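One protein chain omitted, others in place.
In order of appearance the chains are A, B, C, D and E, and numbering begins at 1 in each one.
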Amino acid sequence: MNRIDGREPDQVRELGFQLDIARHAHGSVLVSFGDTQVICSAMLEKGVPRWMMQQNVQGGWLTAEYSMLPYSTLQRKHRDISRGKLDGRSSEIQRLIGRSLRAVVDLKGLGQRTLWIDCDVLRADGGTRTASITGACVAVELAFQRFIAAGKMTESPMKKFASAVSAGIWEGQCLLDLNYHEDKDASVDCNYAMTEDLEMIEVQGSGEEATFTEDQMIEMLQLGKKGVSEIAARQHEAVDSFNPTANVEILTRLR
Amino acid sequence: MNRIDGREPDQVRELGFQLDIARHAHGSVLVSFGDTQVICSAMLEKGVPRWMMQQNVQGGWLTAEYSMLPYSTLQRKHRDISRGKLDGRSSEIQRLIGRSLRAVVDLKGLGQRTLWIDCDVLRADGGTRTASITGACVAVELAFQRFIAAGKMTESPMKKFASAVSAGIWEGQCLLDLNYHEDKDASVDCNYAMTEDLEMIEVQGSGEEATFTEDQMIEMLQLGKKGVSEIAARQHEAVDSFNPTANVEILTRLR
Amino acid sequence: MNRIDGREPDQVRELGFQLDIARHAHGSVLVSFGDTQVICSAMLEKGVPRWMMQQNVQGGWLTAEYSMLPYSTLQRKHRDISRGKLDGRSSEIQRLIGRSLRAVVDLKGLGQRTLWIDCDVLRADGGTRTASITGACVAVELAFQRFIAAGKMTESPMKKFASAVSAGIWEGQCLLDLNYHEDKDASVDCNYAMTEDLEMIEVQGSGEEATFTEDQMIEMLQLGKKGVSEIAARQHEAVDSFNPTANVEILTRLR
Amino acid sequence: MNRIDGREPDQVRELGFQLDIARHAHGSVLVSFGDTQVICSAMLEKGVPRWMMQQNVQGGWLTAEYSMLPYSTLQRKHRDISRGKLDGRSSEIQRLIGRSLRAVVDLKGLGQRTLWIDCDVLRADGGTRTASITGACVAVELAFQRFIAAGKMTESPMKKFASAVSAGIWEGQCLLDLNYHEDKDASVDCNYAMTEDLEMIEVQGSGEEATFTEDQMIEMLQLGKKGVSEIAARQHEAVDSFNPTANVEILTRLR
Amino acid sequence: MNRIDGREPDQVRELGFQLDIARHAHGSVLVSFGDTQVICSAMLEKGVPRWMMQQNVQGGWLTAEYSMLPYSTLQRKHRDISRGKLDGRSSEIQRLIGRSLRAVVDLKGLGQRTLWIDCDVLRADGGTRTASITGACVAVELAFQRFIAAGKMTESPMKKFASAVSAGIWEGQCLLDLNYHEDKDASVDCNYAMTEDLEMIEVQGSGEEATFTEDQMIEMLQLGKKGVSEIAARQHEAVDSFNPTANVEILTRLR
Partner (left out) sequence: MNRIDGREPDQVRELGFQLDIARHAHGSVLVSFGDTQVICSAMLEKGVPRWMMQQNVQGGWLTAEYSMLPYSTLQRKHRDISRGKLDGRSSEIQRLIGRSLRAVVDLKGLGQRTLWIDCDVLRADGGTRTASITGACVAVELAFQRFIAAGKMTESPMKKFASAVSAGIWEGQCLLDLNYHEDKDASVDCNYAMTEDLEMIEVQGSGEEATFTEDQMIEMLQLGKKGVSEIAARQHEAVDSFNPTANVEILTRLR
């Protein structure tokens, strides 16, 4: 059976990393998984949350916020502030992004700083949470490289790269990296966040109004591992092409 | 190595189901997993959310709310209404409870009704989300039995029972059903919601500031399956002991 | 004329006190007035509100929160956090509970601590505010006894016990301790919070869309005094049965 | 013992009623009890709350809102909207005002209209809630008279006048109509809302961190009755001086 | 063509300044522009906003709040707190009032104090924002005079008086100081805040669903200058009639 967009079942969508999209951020990227596009930004601020000071925890903190821009969906999505409360799904996703990145960033290496990750979806076509984690990792590493170039860090607190991808069951078949049309009709939807050497960070499998077997779970996991290994390679290519001294305005401010 | 409370690594805590704890609810239970206690309630209301009517979806809807009572933790926890917004963790958990129950309840069998599930934690000692799913399933089935006894339903819309349990890695060892002390120090925390015949509904594995391997993931999954099969048996015992015509006040109102 | 539930006009409903219902609280009780059930908890925290520090007031503070659990009523009640604001009636009741307990607790005896009282209605059948005051007093005294047992207080700051009961006019007759069916149709509803020696703390009489005479007011007051004297006796029985050293976990933490 | 402002213990402060203070309202008055000043307004709107329509209740509804203007107190008071939530005390008072007026207004006589009462404190010197009830009654009656003059009502739905006054115990002595300095130090504070023929509508007695006896309660009640009878006479004088056809703009709009 | 109320095109409405309307405020006035009436108050508090301390800015701060009382409009206006958020128009107006007064008050002369301006519309008949600025200036100057009289300031930090007036285009004609009926149908609405010597502070011209030419803009500006020069003269008359030592209560508290 063929996928609508002609991909093989185990094929990820075309990936893109447009670096430094938000030029006031310490690090930023517009990440694309096919038609899904997310602006990911990383900014370091002095200071840590109060609970860390109260509990006398050393090092820094990392936190993430996620939002869908109103025009990212085919029907305009109302802003959270108009509805007066954070969307439950957004809250869940931003917690996932934060946990995923905290697993690969050495918080002690941040010093007494808070690293803010922001992920704003510019176009939603399935997999916005996995694209966000993937892009956030790149944005964070760009920020670290700028801090090193500015003499404010000696080495990157990024222990390994993290990336993420989805897999699901659609018309009985396990597929990698679902787009919106596949995701909408999938009986099961899994998301994997892993390190570049394929250790698990977060595994979430969910059968909305359906269930799945252990065998299916393992088959999807193999797809996820294949996807992550390819995505991680593309993250490294993107980061390797980055010149941390090019955006002089930021660099000067950091020094 | 022994666990603090003397359990074997693959042993669930003592389970308890105190039926009809909230006697104005259609179905309710105080579920205990060791020292963790959660009040779970199920109430059916006429009507469905507006989006169902707009999209012309048949049948009913099921939604869940989760909250920790202020005195459920050793340090008093401020109420959400005092903070002015729903706690992010609570939001994530109530979405999980809702998805888990929607996987086993036939929404068409609800008629044009909304089934409200409420889970309020009376005492928190680890595993409140898995206890909530487990108790919610019992509360929902009790409600269905009352609707049948009152002649308002002909058969239970519950297709299979759902229950949930956690597993984790603590000092390098895979353990089933973590309590608070274990959970706090665990490097990995997994939650499994499954049907009584051990199909997966929700699988969530999370390495907060840590990672785990595929082998560990599969070992924890086996613990989860063992736990769920025992818990499901206890759910059935509890439900079998229920007399749906005993609480006359509710029954009369339903007729 | 007979009451629906067969009680005499001056008879209180059956009272119950299930001690230590919330085992993480310093003191707690599930209080019952007939079918009305309220979880009452008392927890002491270090520190006092900012206004006390600013005004240099010595001693501690006592504050109360009241909420109806969603399944406490026959029609499910939406949570305050879903509506985005505290219910006006809840706000009024929690202020009443706080004032009533502050009248009998020696705030100086608390030290620089805040005493949090929480009252969550598990089942509502009329008189939830009077049951809350009555239960809160017991929960607070249990907490004080634990602090004494742990060597953190030398004597109980509870000067006298406080309890409360309602009276009303229903079909022209003065009745003590109205249940929901009586309360709904009563032309006048009074609530009395008194000390165990029958001094007044709070008196609230309200004729919703009706009025009452001074004579009726005095007749209802006599009912209230009879009710409080019986309830106070039952509070003492409950407290006398309490073993402050039994819940070892709390005691150990306090020491 | 003399009072600071030279009044006898049973003497109310100087009363004032400045009619039609808010000339866009259907009825309004600036009521003064000594230095306490409250703007009271009454406006009728077509339509009733949804719950009345759902429960098929005939007639109209009456609701009240109360607020302290930021400059009504010696220390500027922050607006509720800046704090993001309604002040608990304001919530309690506006519920009291609403209940008090509903006891004397024939809701059926309103037709399918909602009567909005607004009380905004311009200067606070004790007794703002009793001044609000007293002024609200006058504002409402002025609105009714305009509706009659405009041919939109045939008779006033006001069955009797309602007014209110406080009494308290200050340095052991029962005093009528406490001002701020007396109220601040009073051990007991009572508020009485009564009809002009001295039937009780609302009785609230509160011993903040103190208690009081039945005898004191009855002594304060006698003061309250004396106060209300004087205040009611002044309400009638004010209303009698009103010309409902004078404010042509409102009258024309009503016709 | 004649205006509805018989005024010339370049004529302002009748102005009124009722001083000390809110007698607990440091300075206050009820300002009238024809039927538009606004309560304006000025209160000084110790302390400055946190951002000033963080940025080490010397002197004080001045901020304004604006609100329409519910009964200021012919249709009752819901309070912001009932809607849960500040009205967008109110937010815009209060920012304008704040900027206008900061242009004429020497913030350094305030010392480490915050000057709170409150403007509450009692009756709205067009031009509430310009009336607010005009009244706020008077209220602030009254407060300064009281601080001088109390020995807490040596000279008024008011550098010049500020006032404001509107102009607009109505049926093709430029008119000064629009009332509600004119404003509603005007194709262009301009607001001018100026100093008493006719320097511009704020100029806002807005063609709601319409446009205007440079010539029209300049013609309206000339009207605005004429209006402000007359209004400024009336402000001075009002302030000159003020006796800063008359309200003894405030003066005593300031000393």
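By definition in this document, contacts are C-beta pairs under 8 Å (C-beta built on N, C-alpha and C of every residue); 3 or more make two chains touch, one makes a residue touch a chain.
Quantities reported herein were computed from a predicted structural model and do not represent experimental measurements.
Although it is left out of the displayed model, the omitted chain contacts the following shown chains in the full complex: A, E. When the missing chain is restored to the complex, the residue among A:L62, A:L96 or A:A124 that touches it is A:A124. Where chain E meets the missing chain, the touching residues are 85-86, 88-89, 91-92, 94-95, 99, 102-103, 107, 190, 194-195, 198-214, 216-218, 221, 225. Where chain A meets the chain that is not shown, the touching residues are 21-25, 28, 35, 39, 41, 43, 45, 65, 67, 69-76, 79-82, 85-86, 116, 118, 120, 122-124, 253.
One rule holds in what follows: only the chains that are shown with their structure count from here on.
Any chain that touches chain A and also touches chain E would be listed here, but there is none. The centroid of the Cα atoms in chain A and the matching centroid in chain D are 59 Å apart.
Among the residues of chain B, those touching two or more other chains are numbered 85-86.
You'll find the chains touch as A-B, B-C, C-D, D-E.
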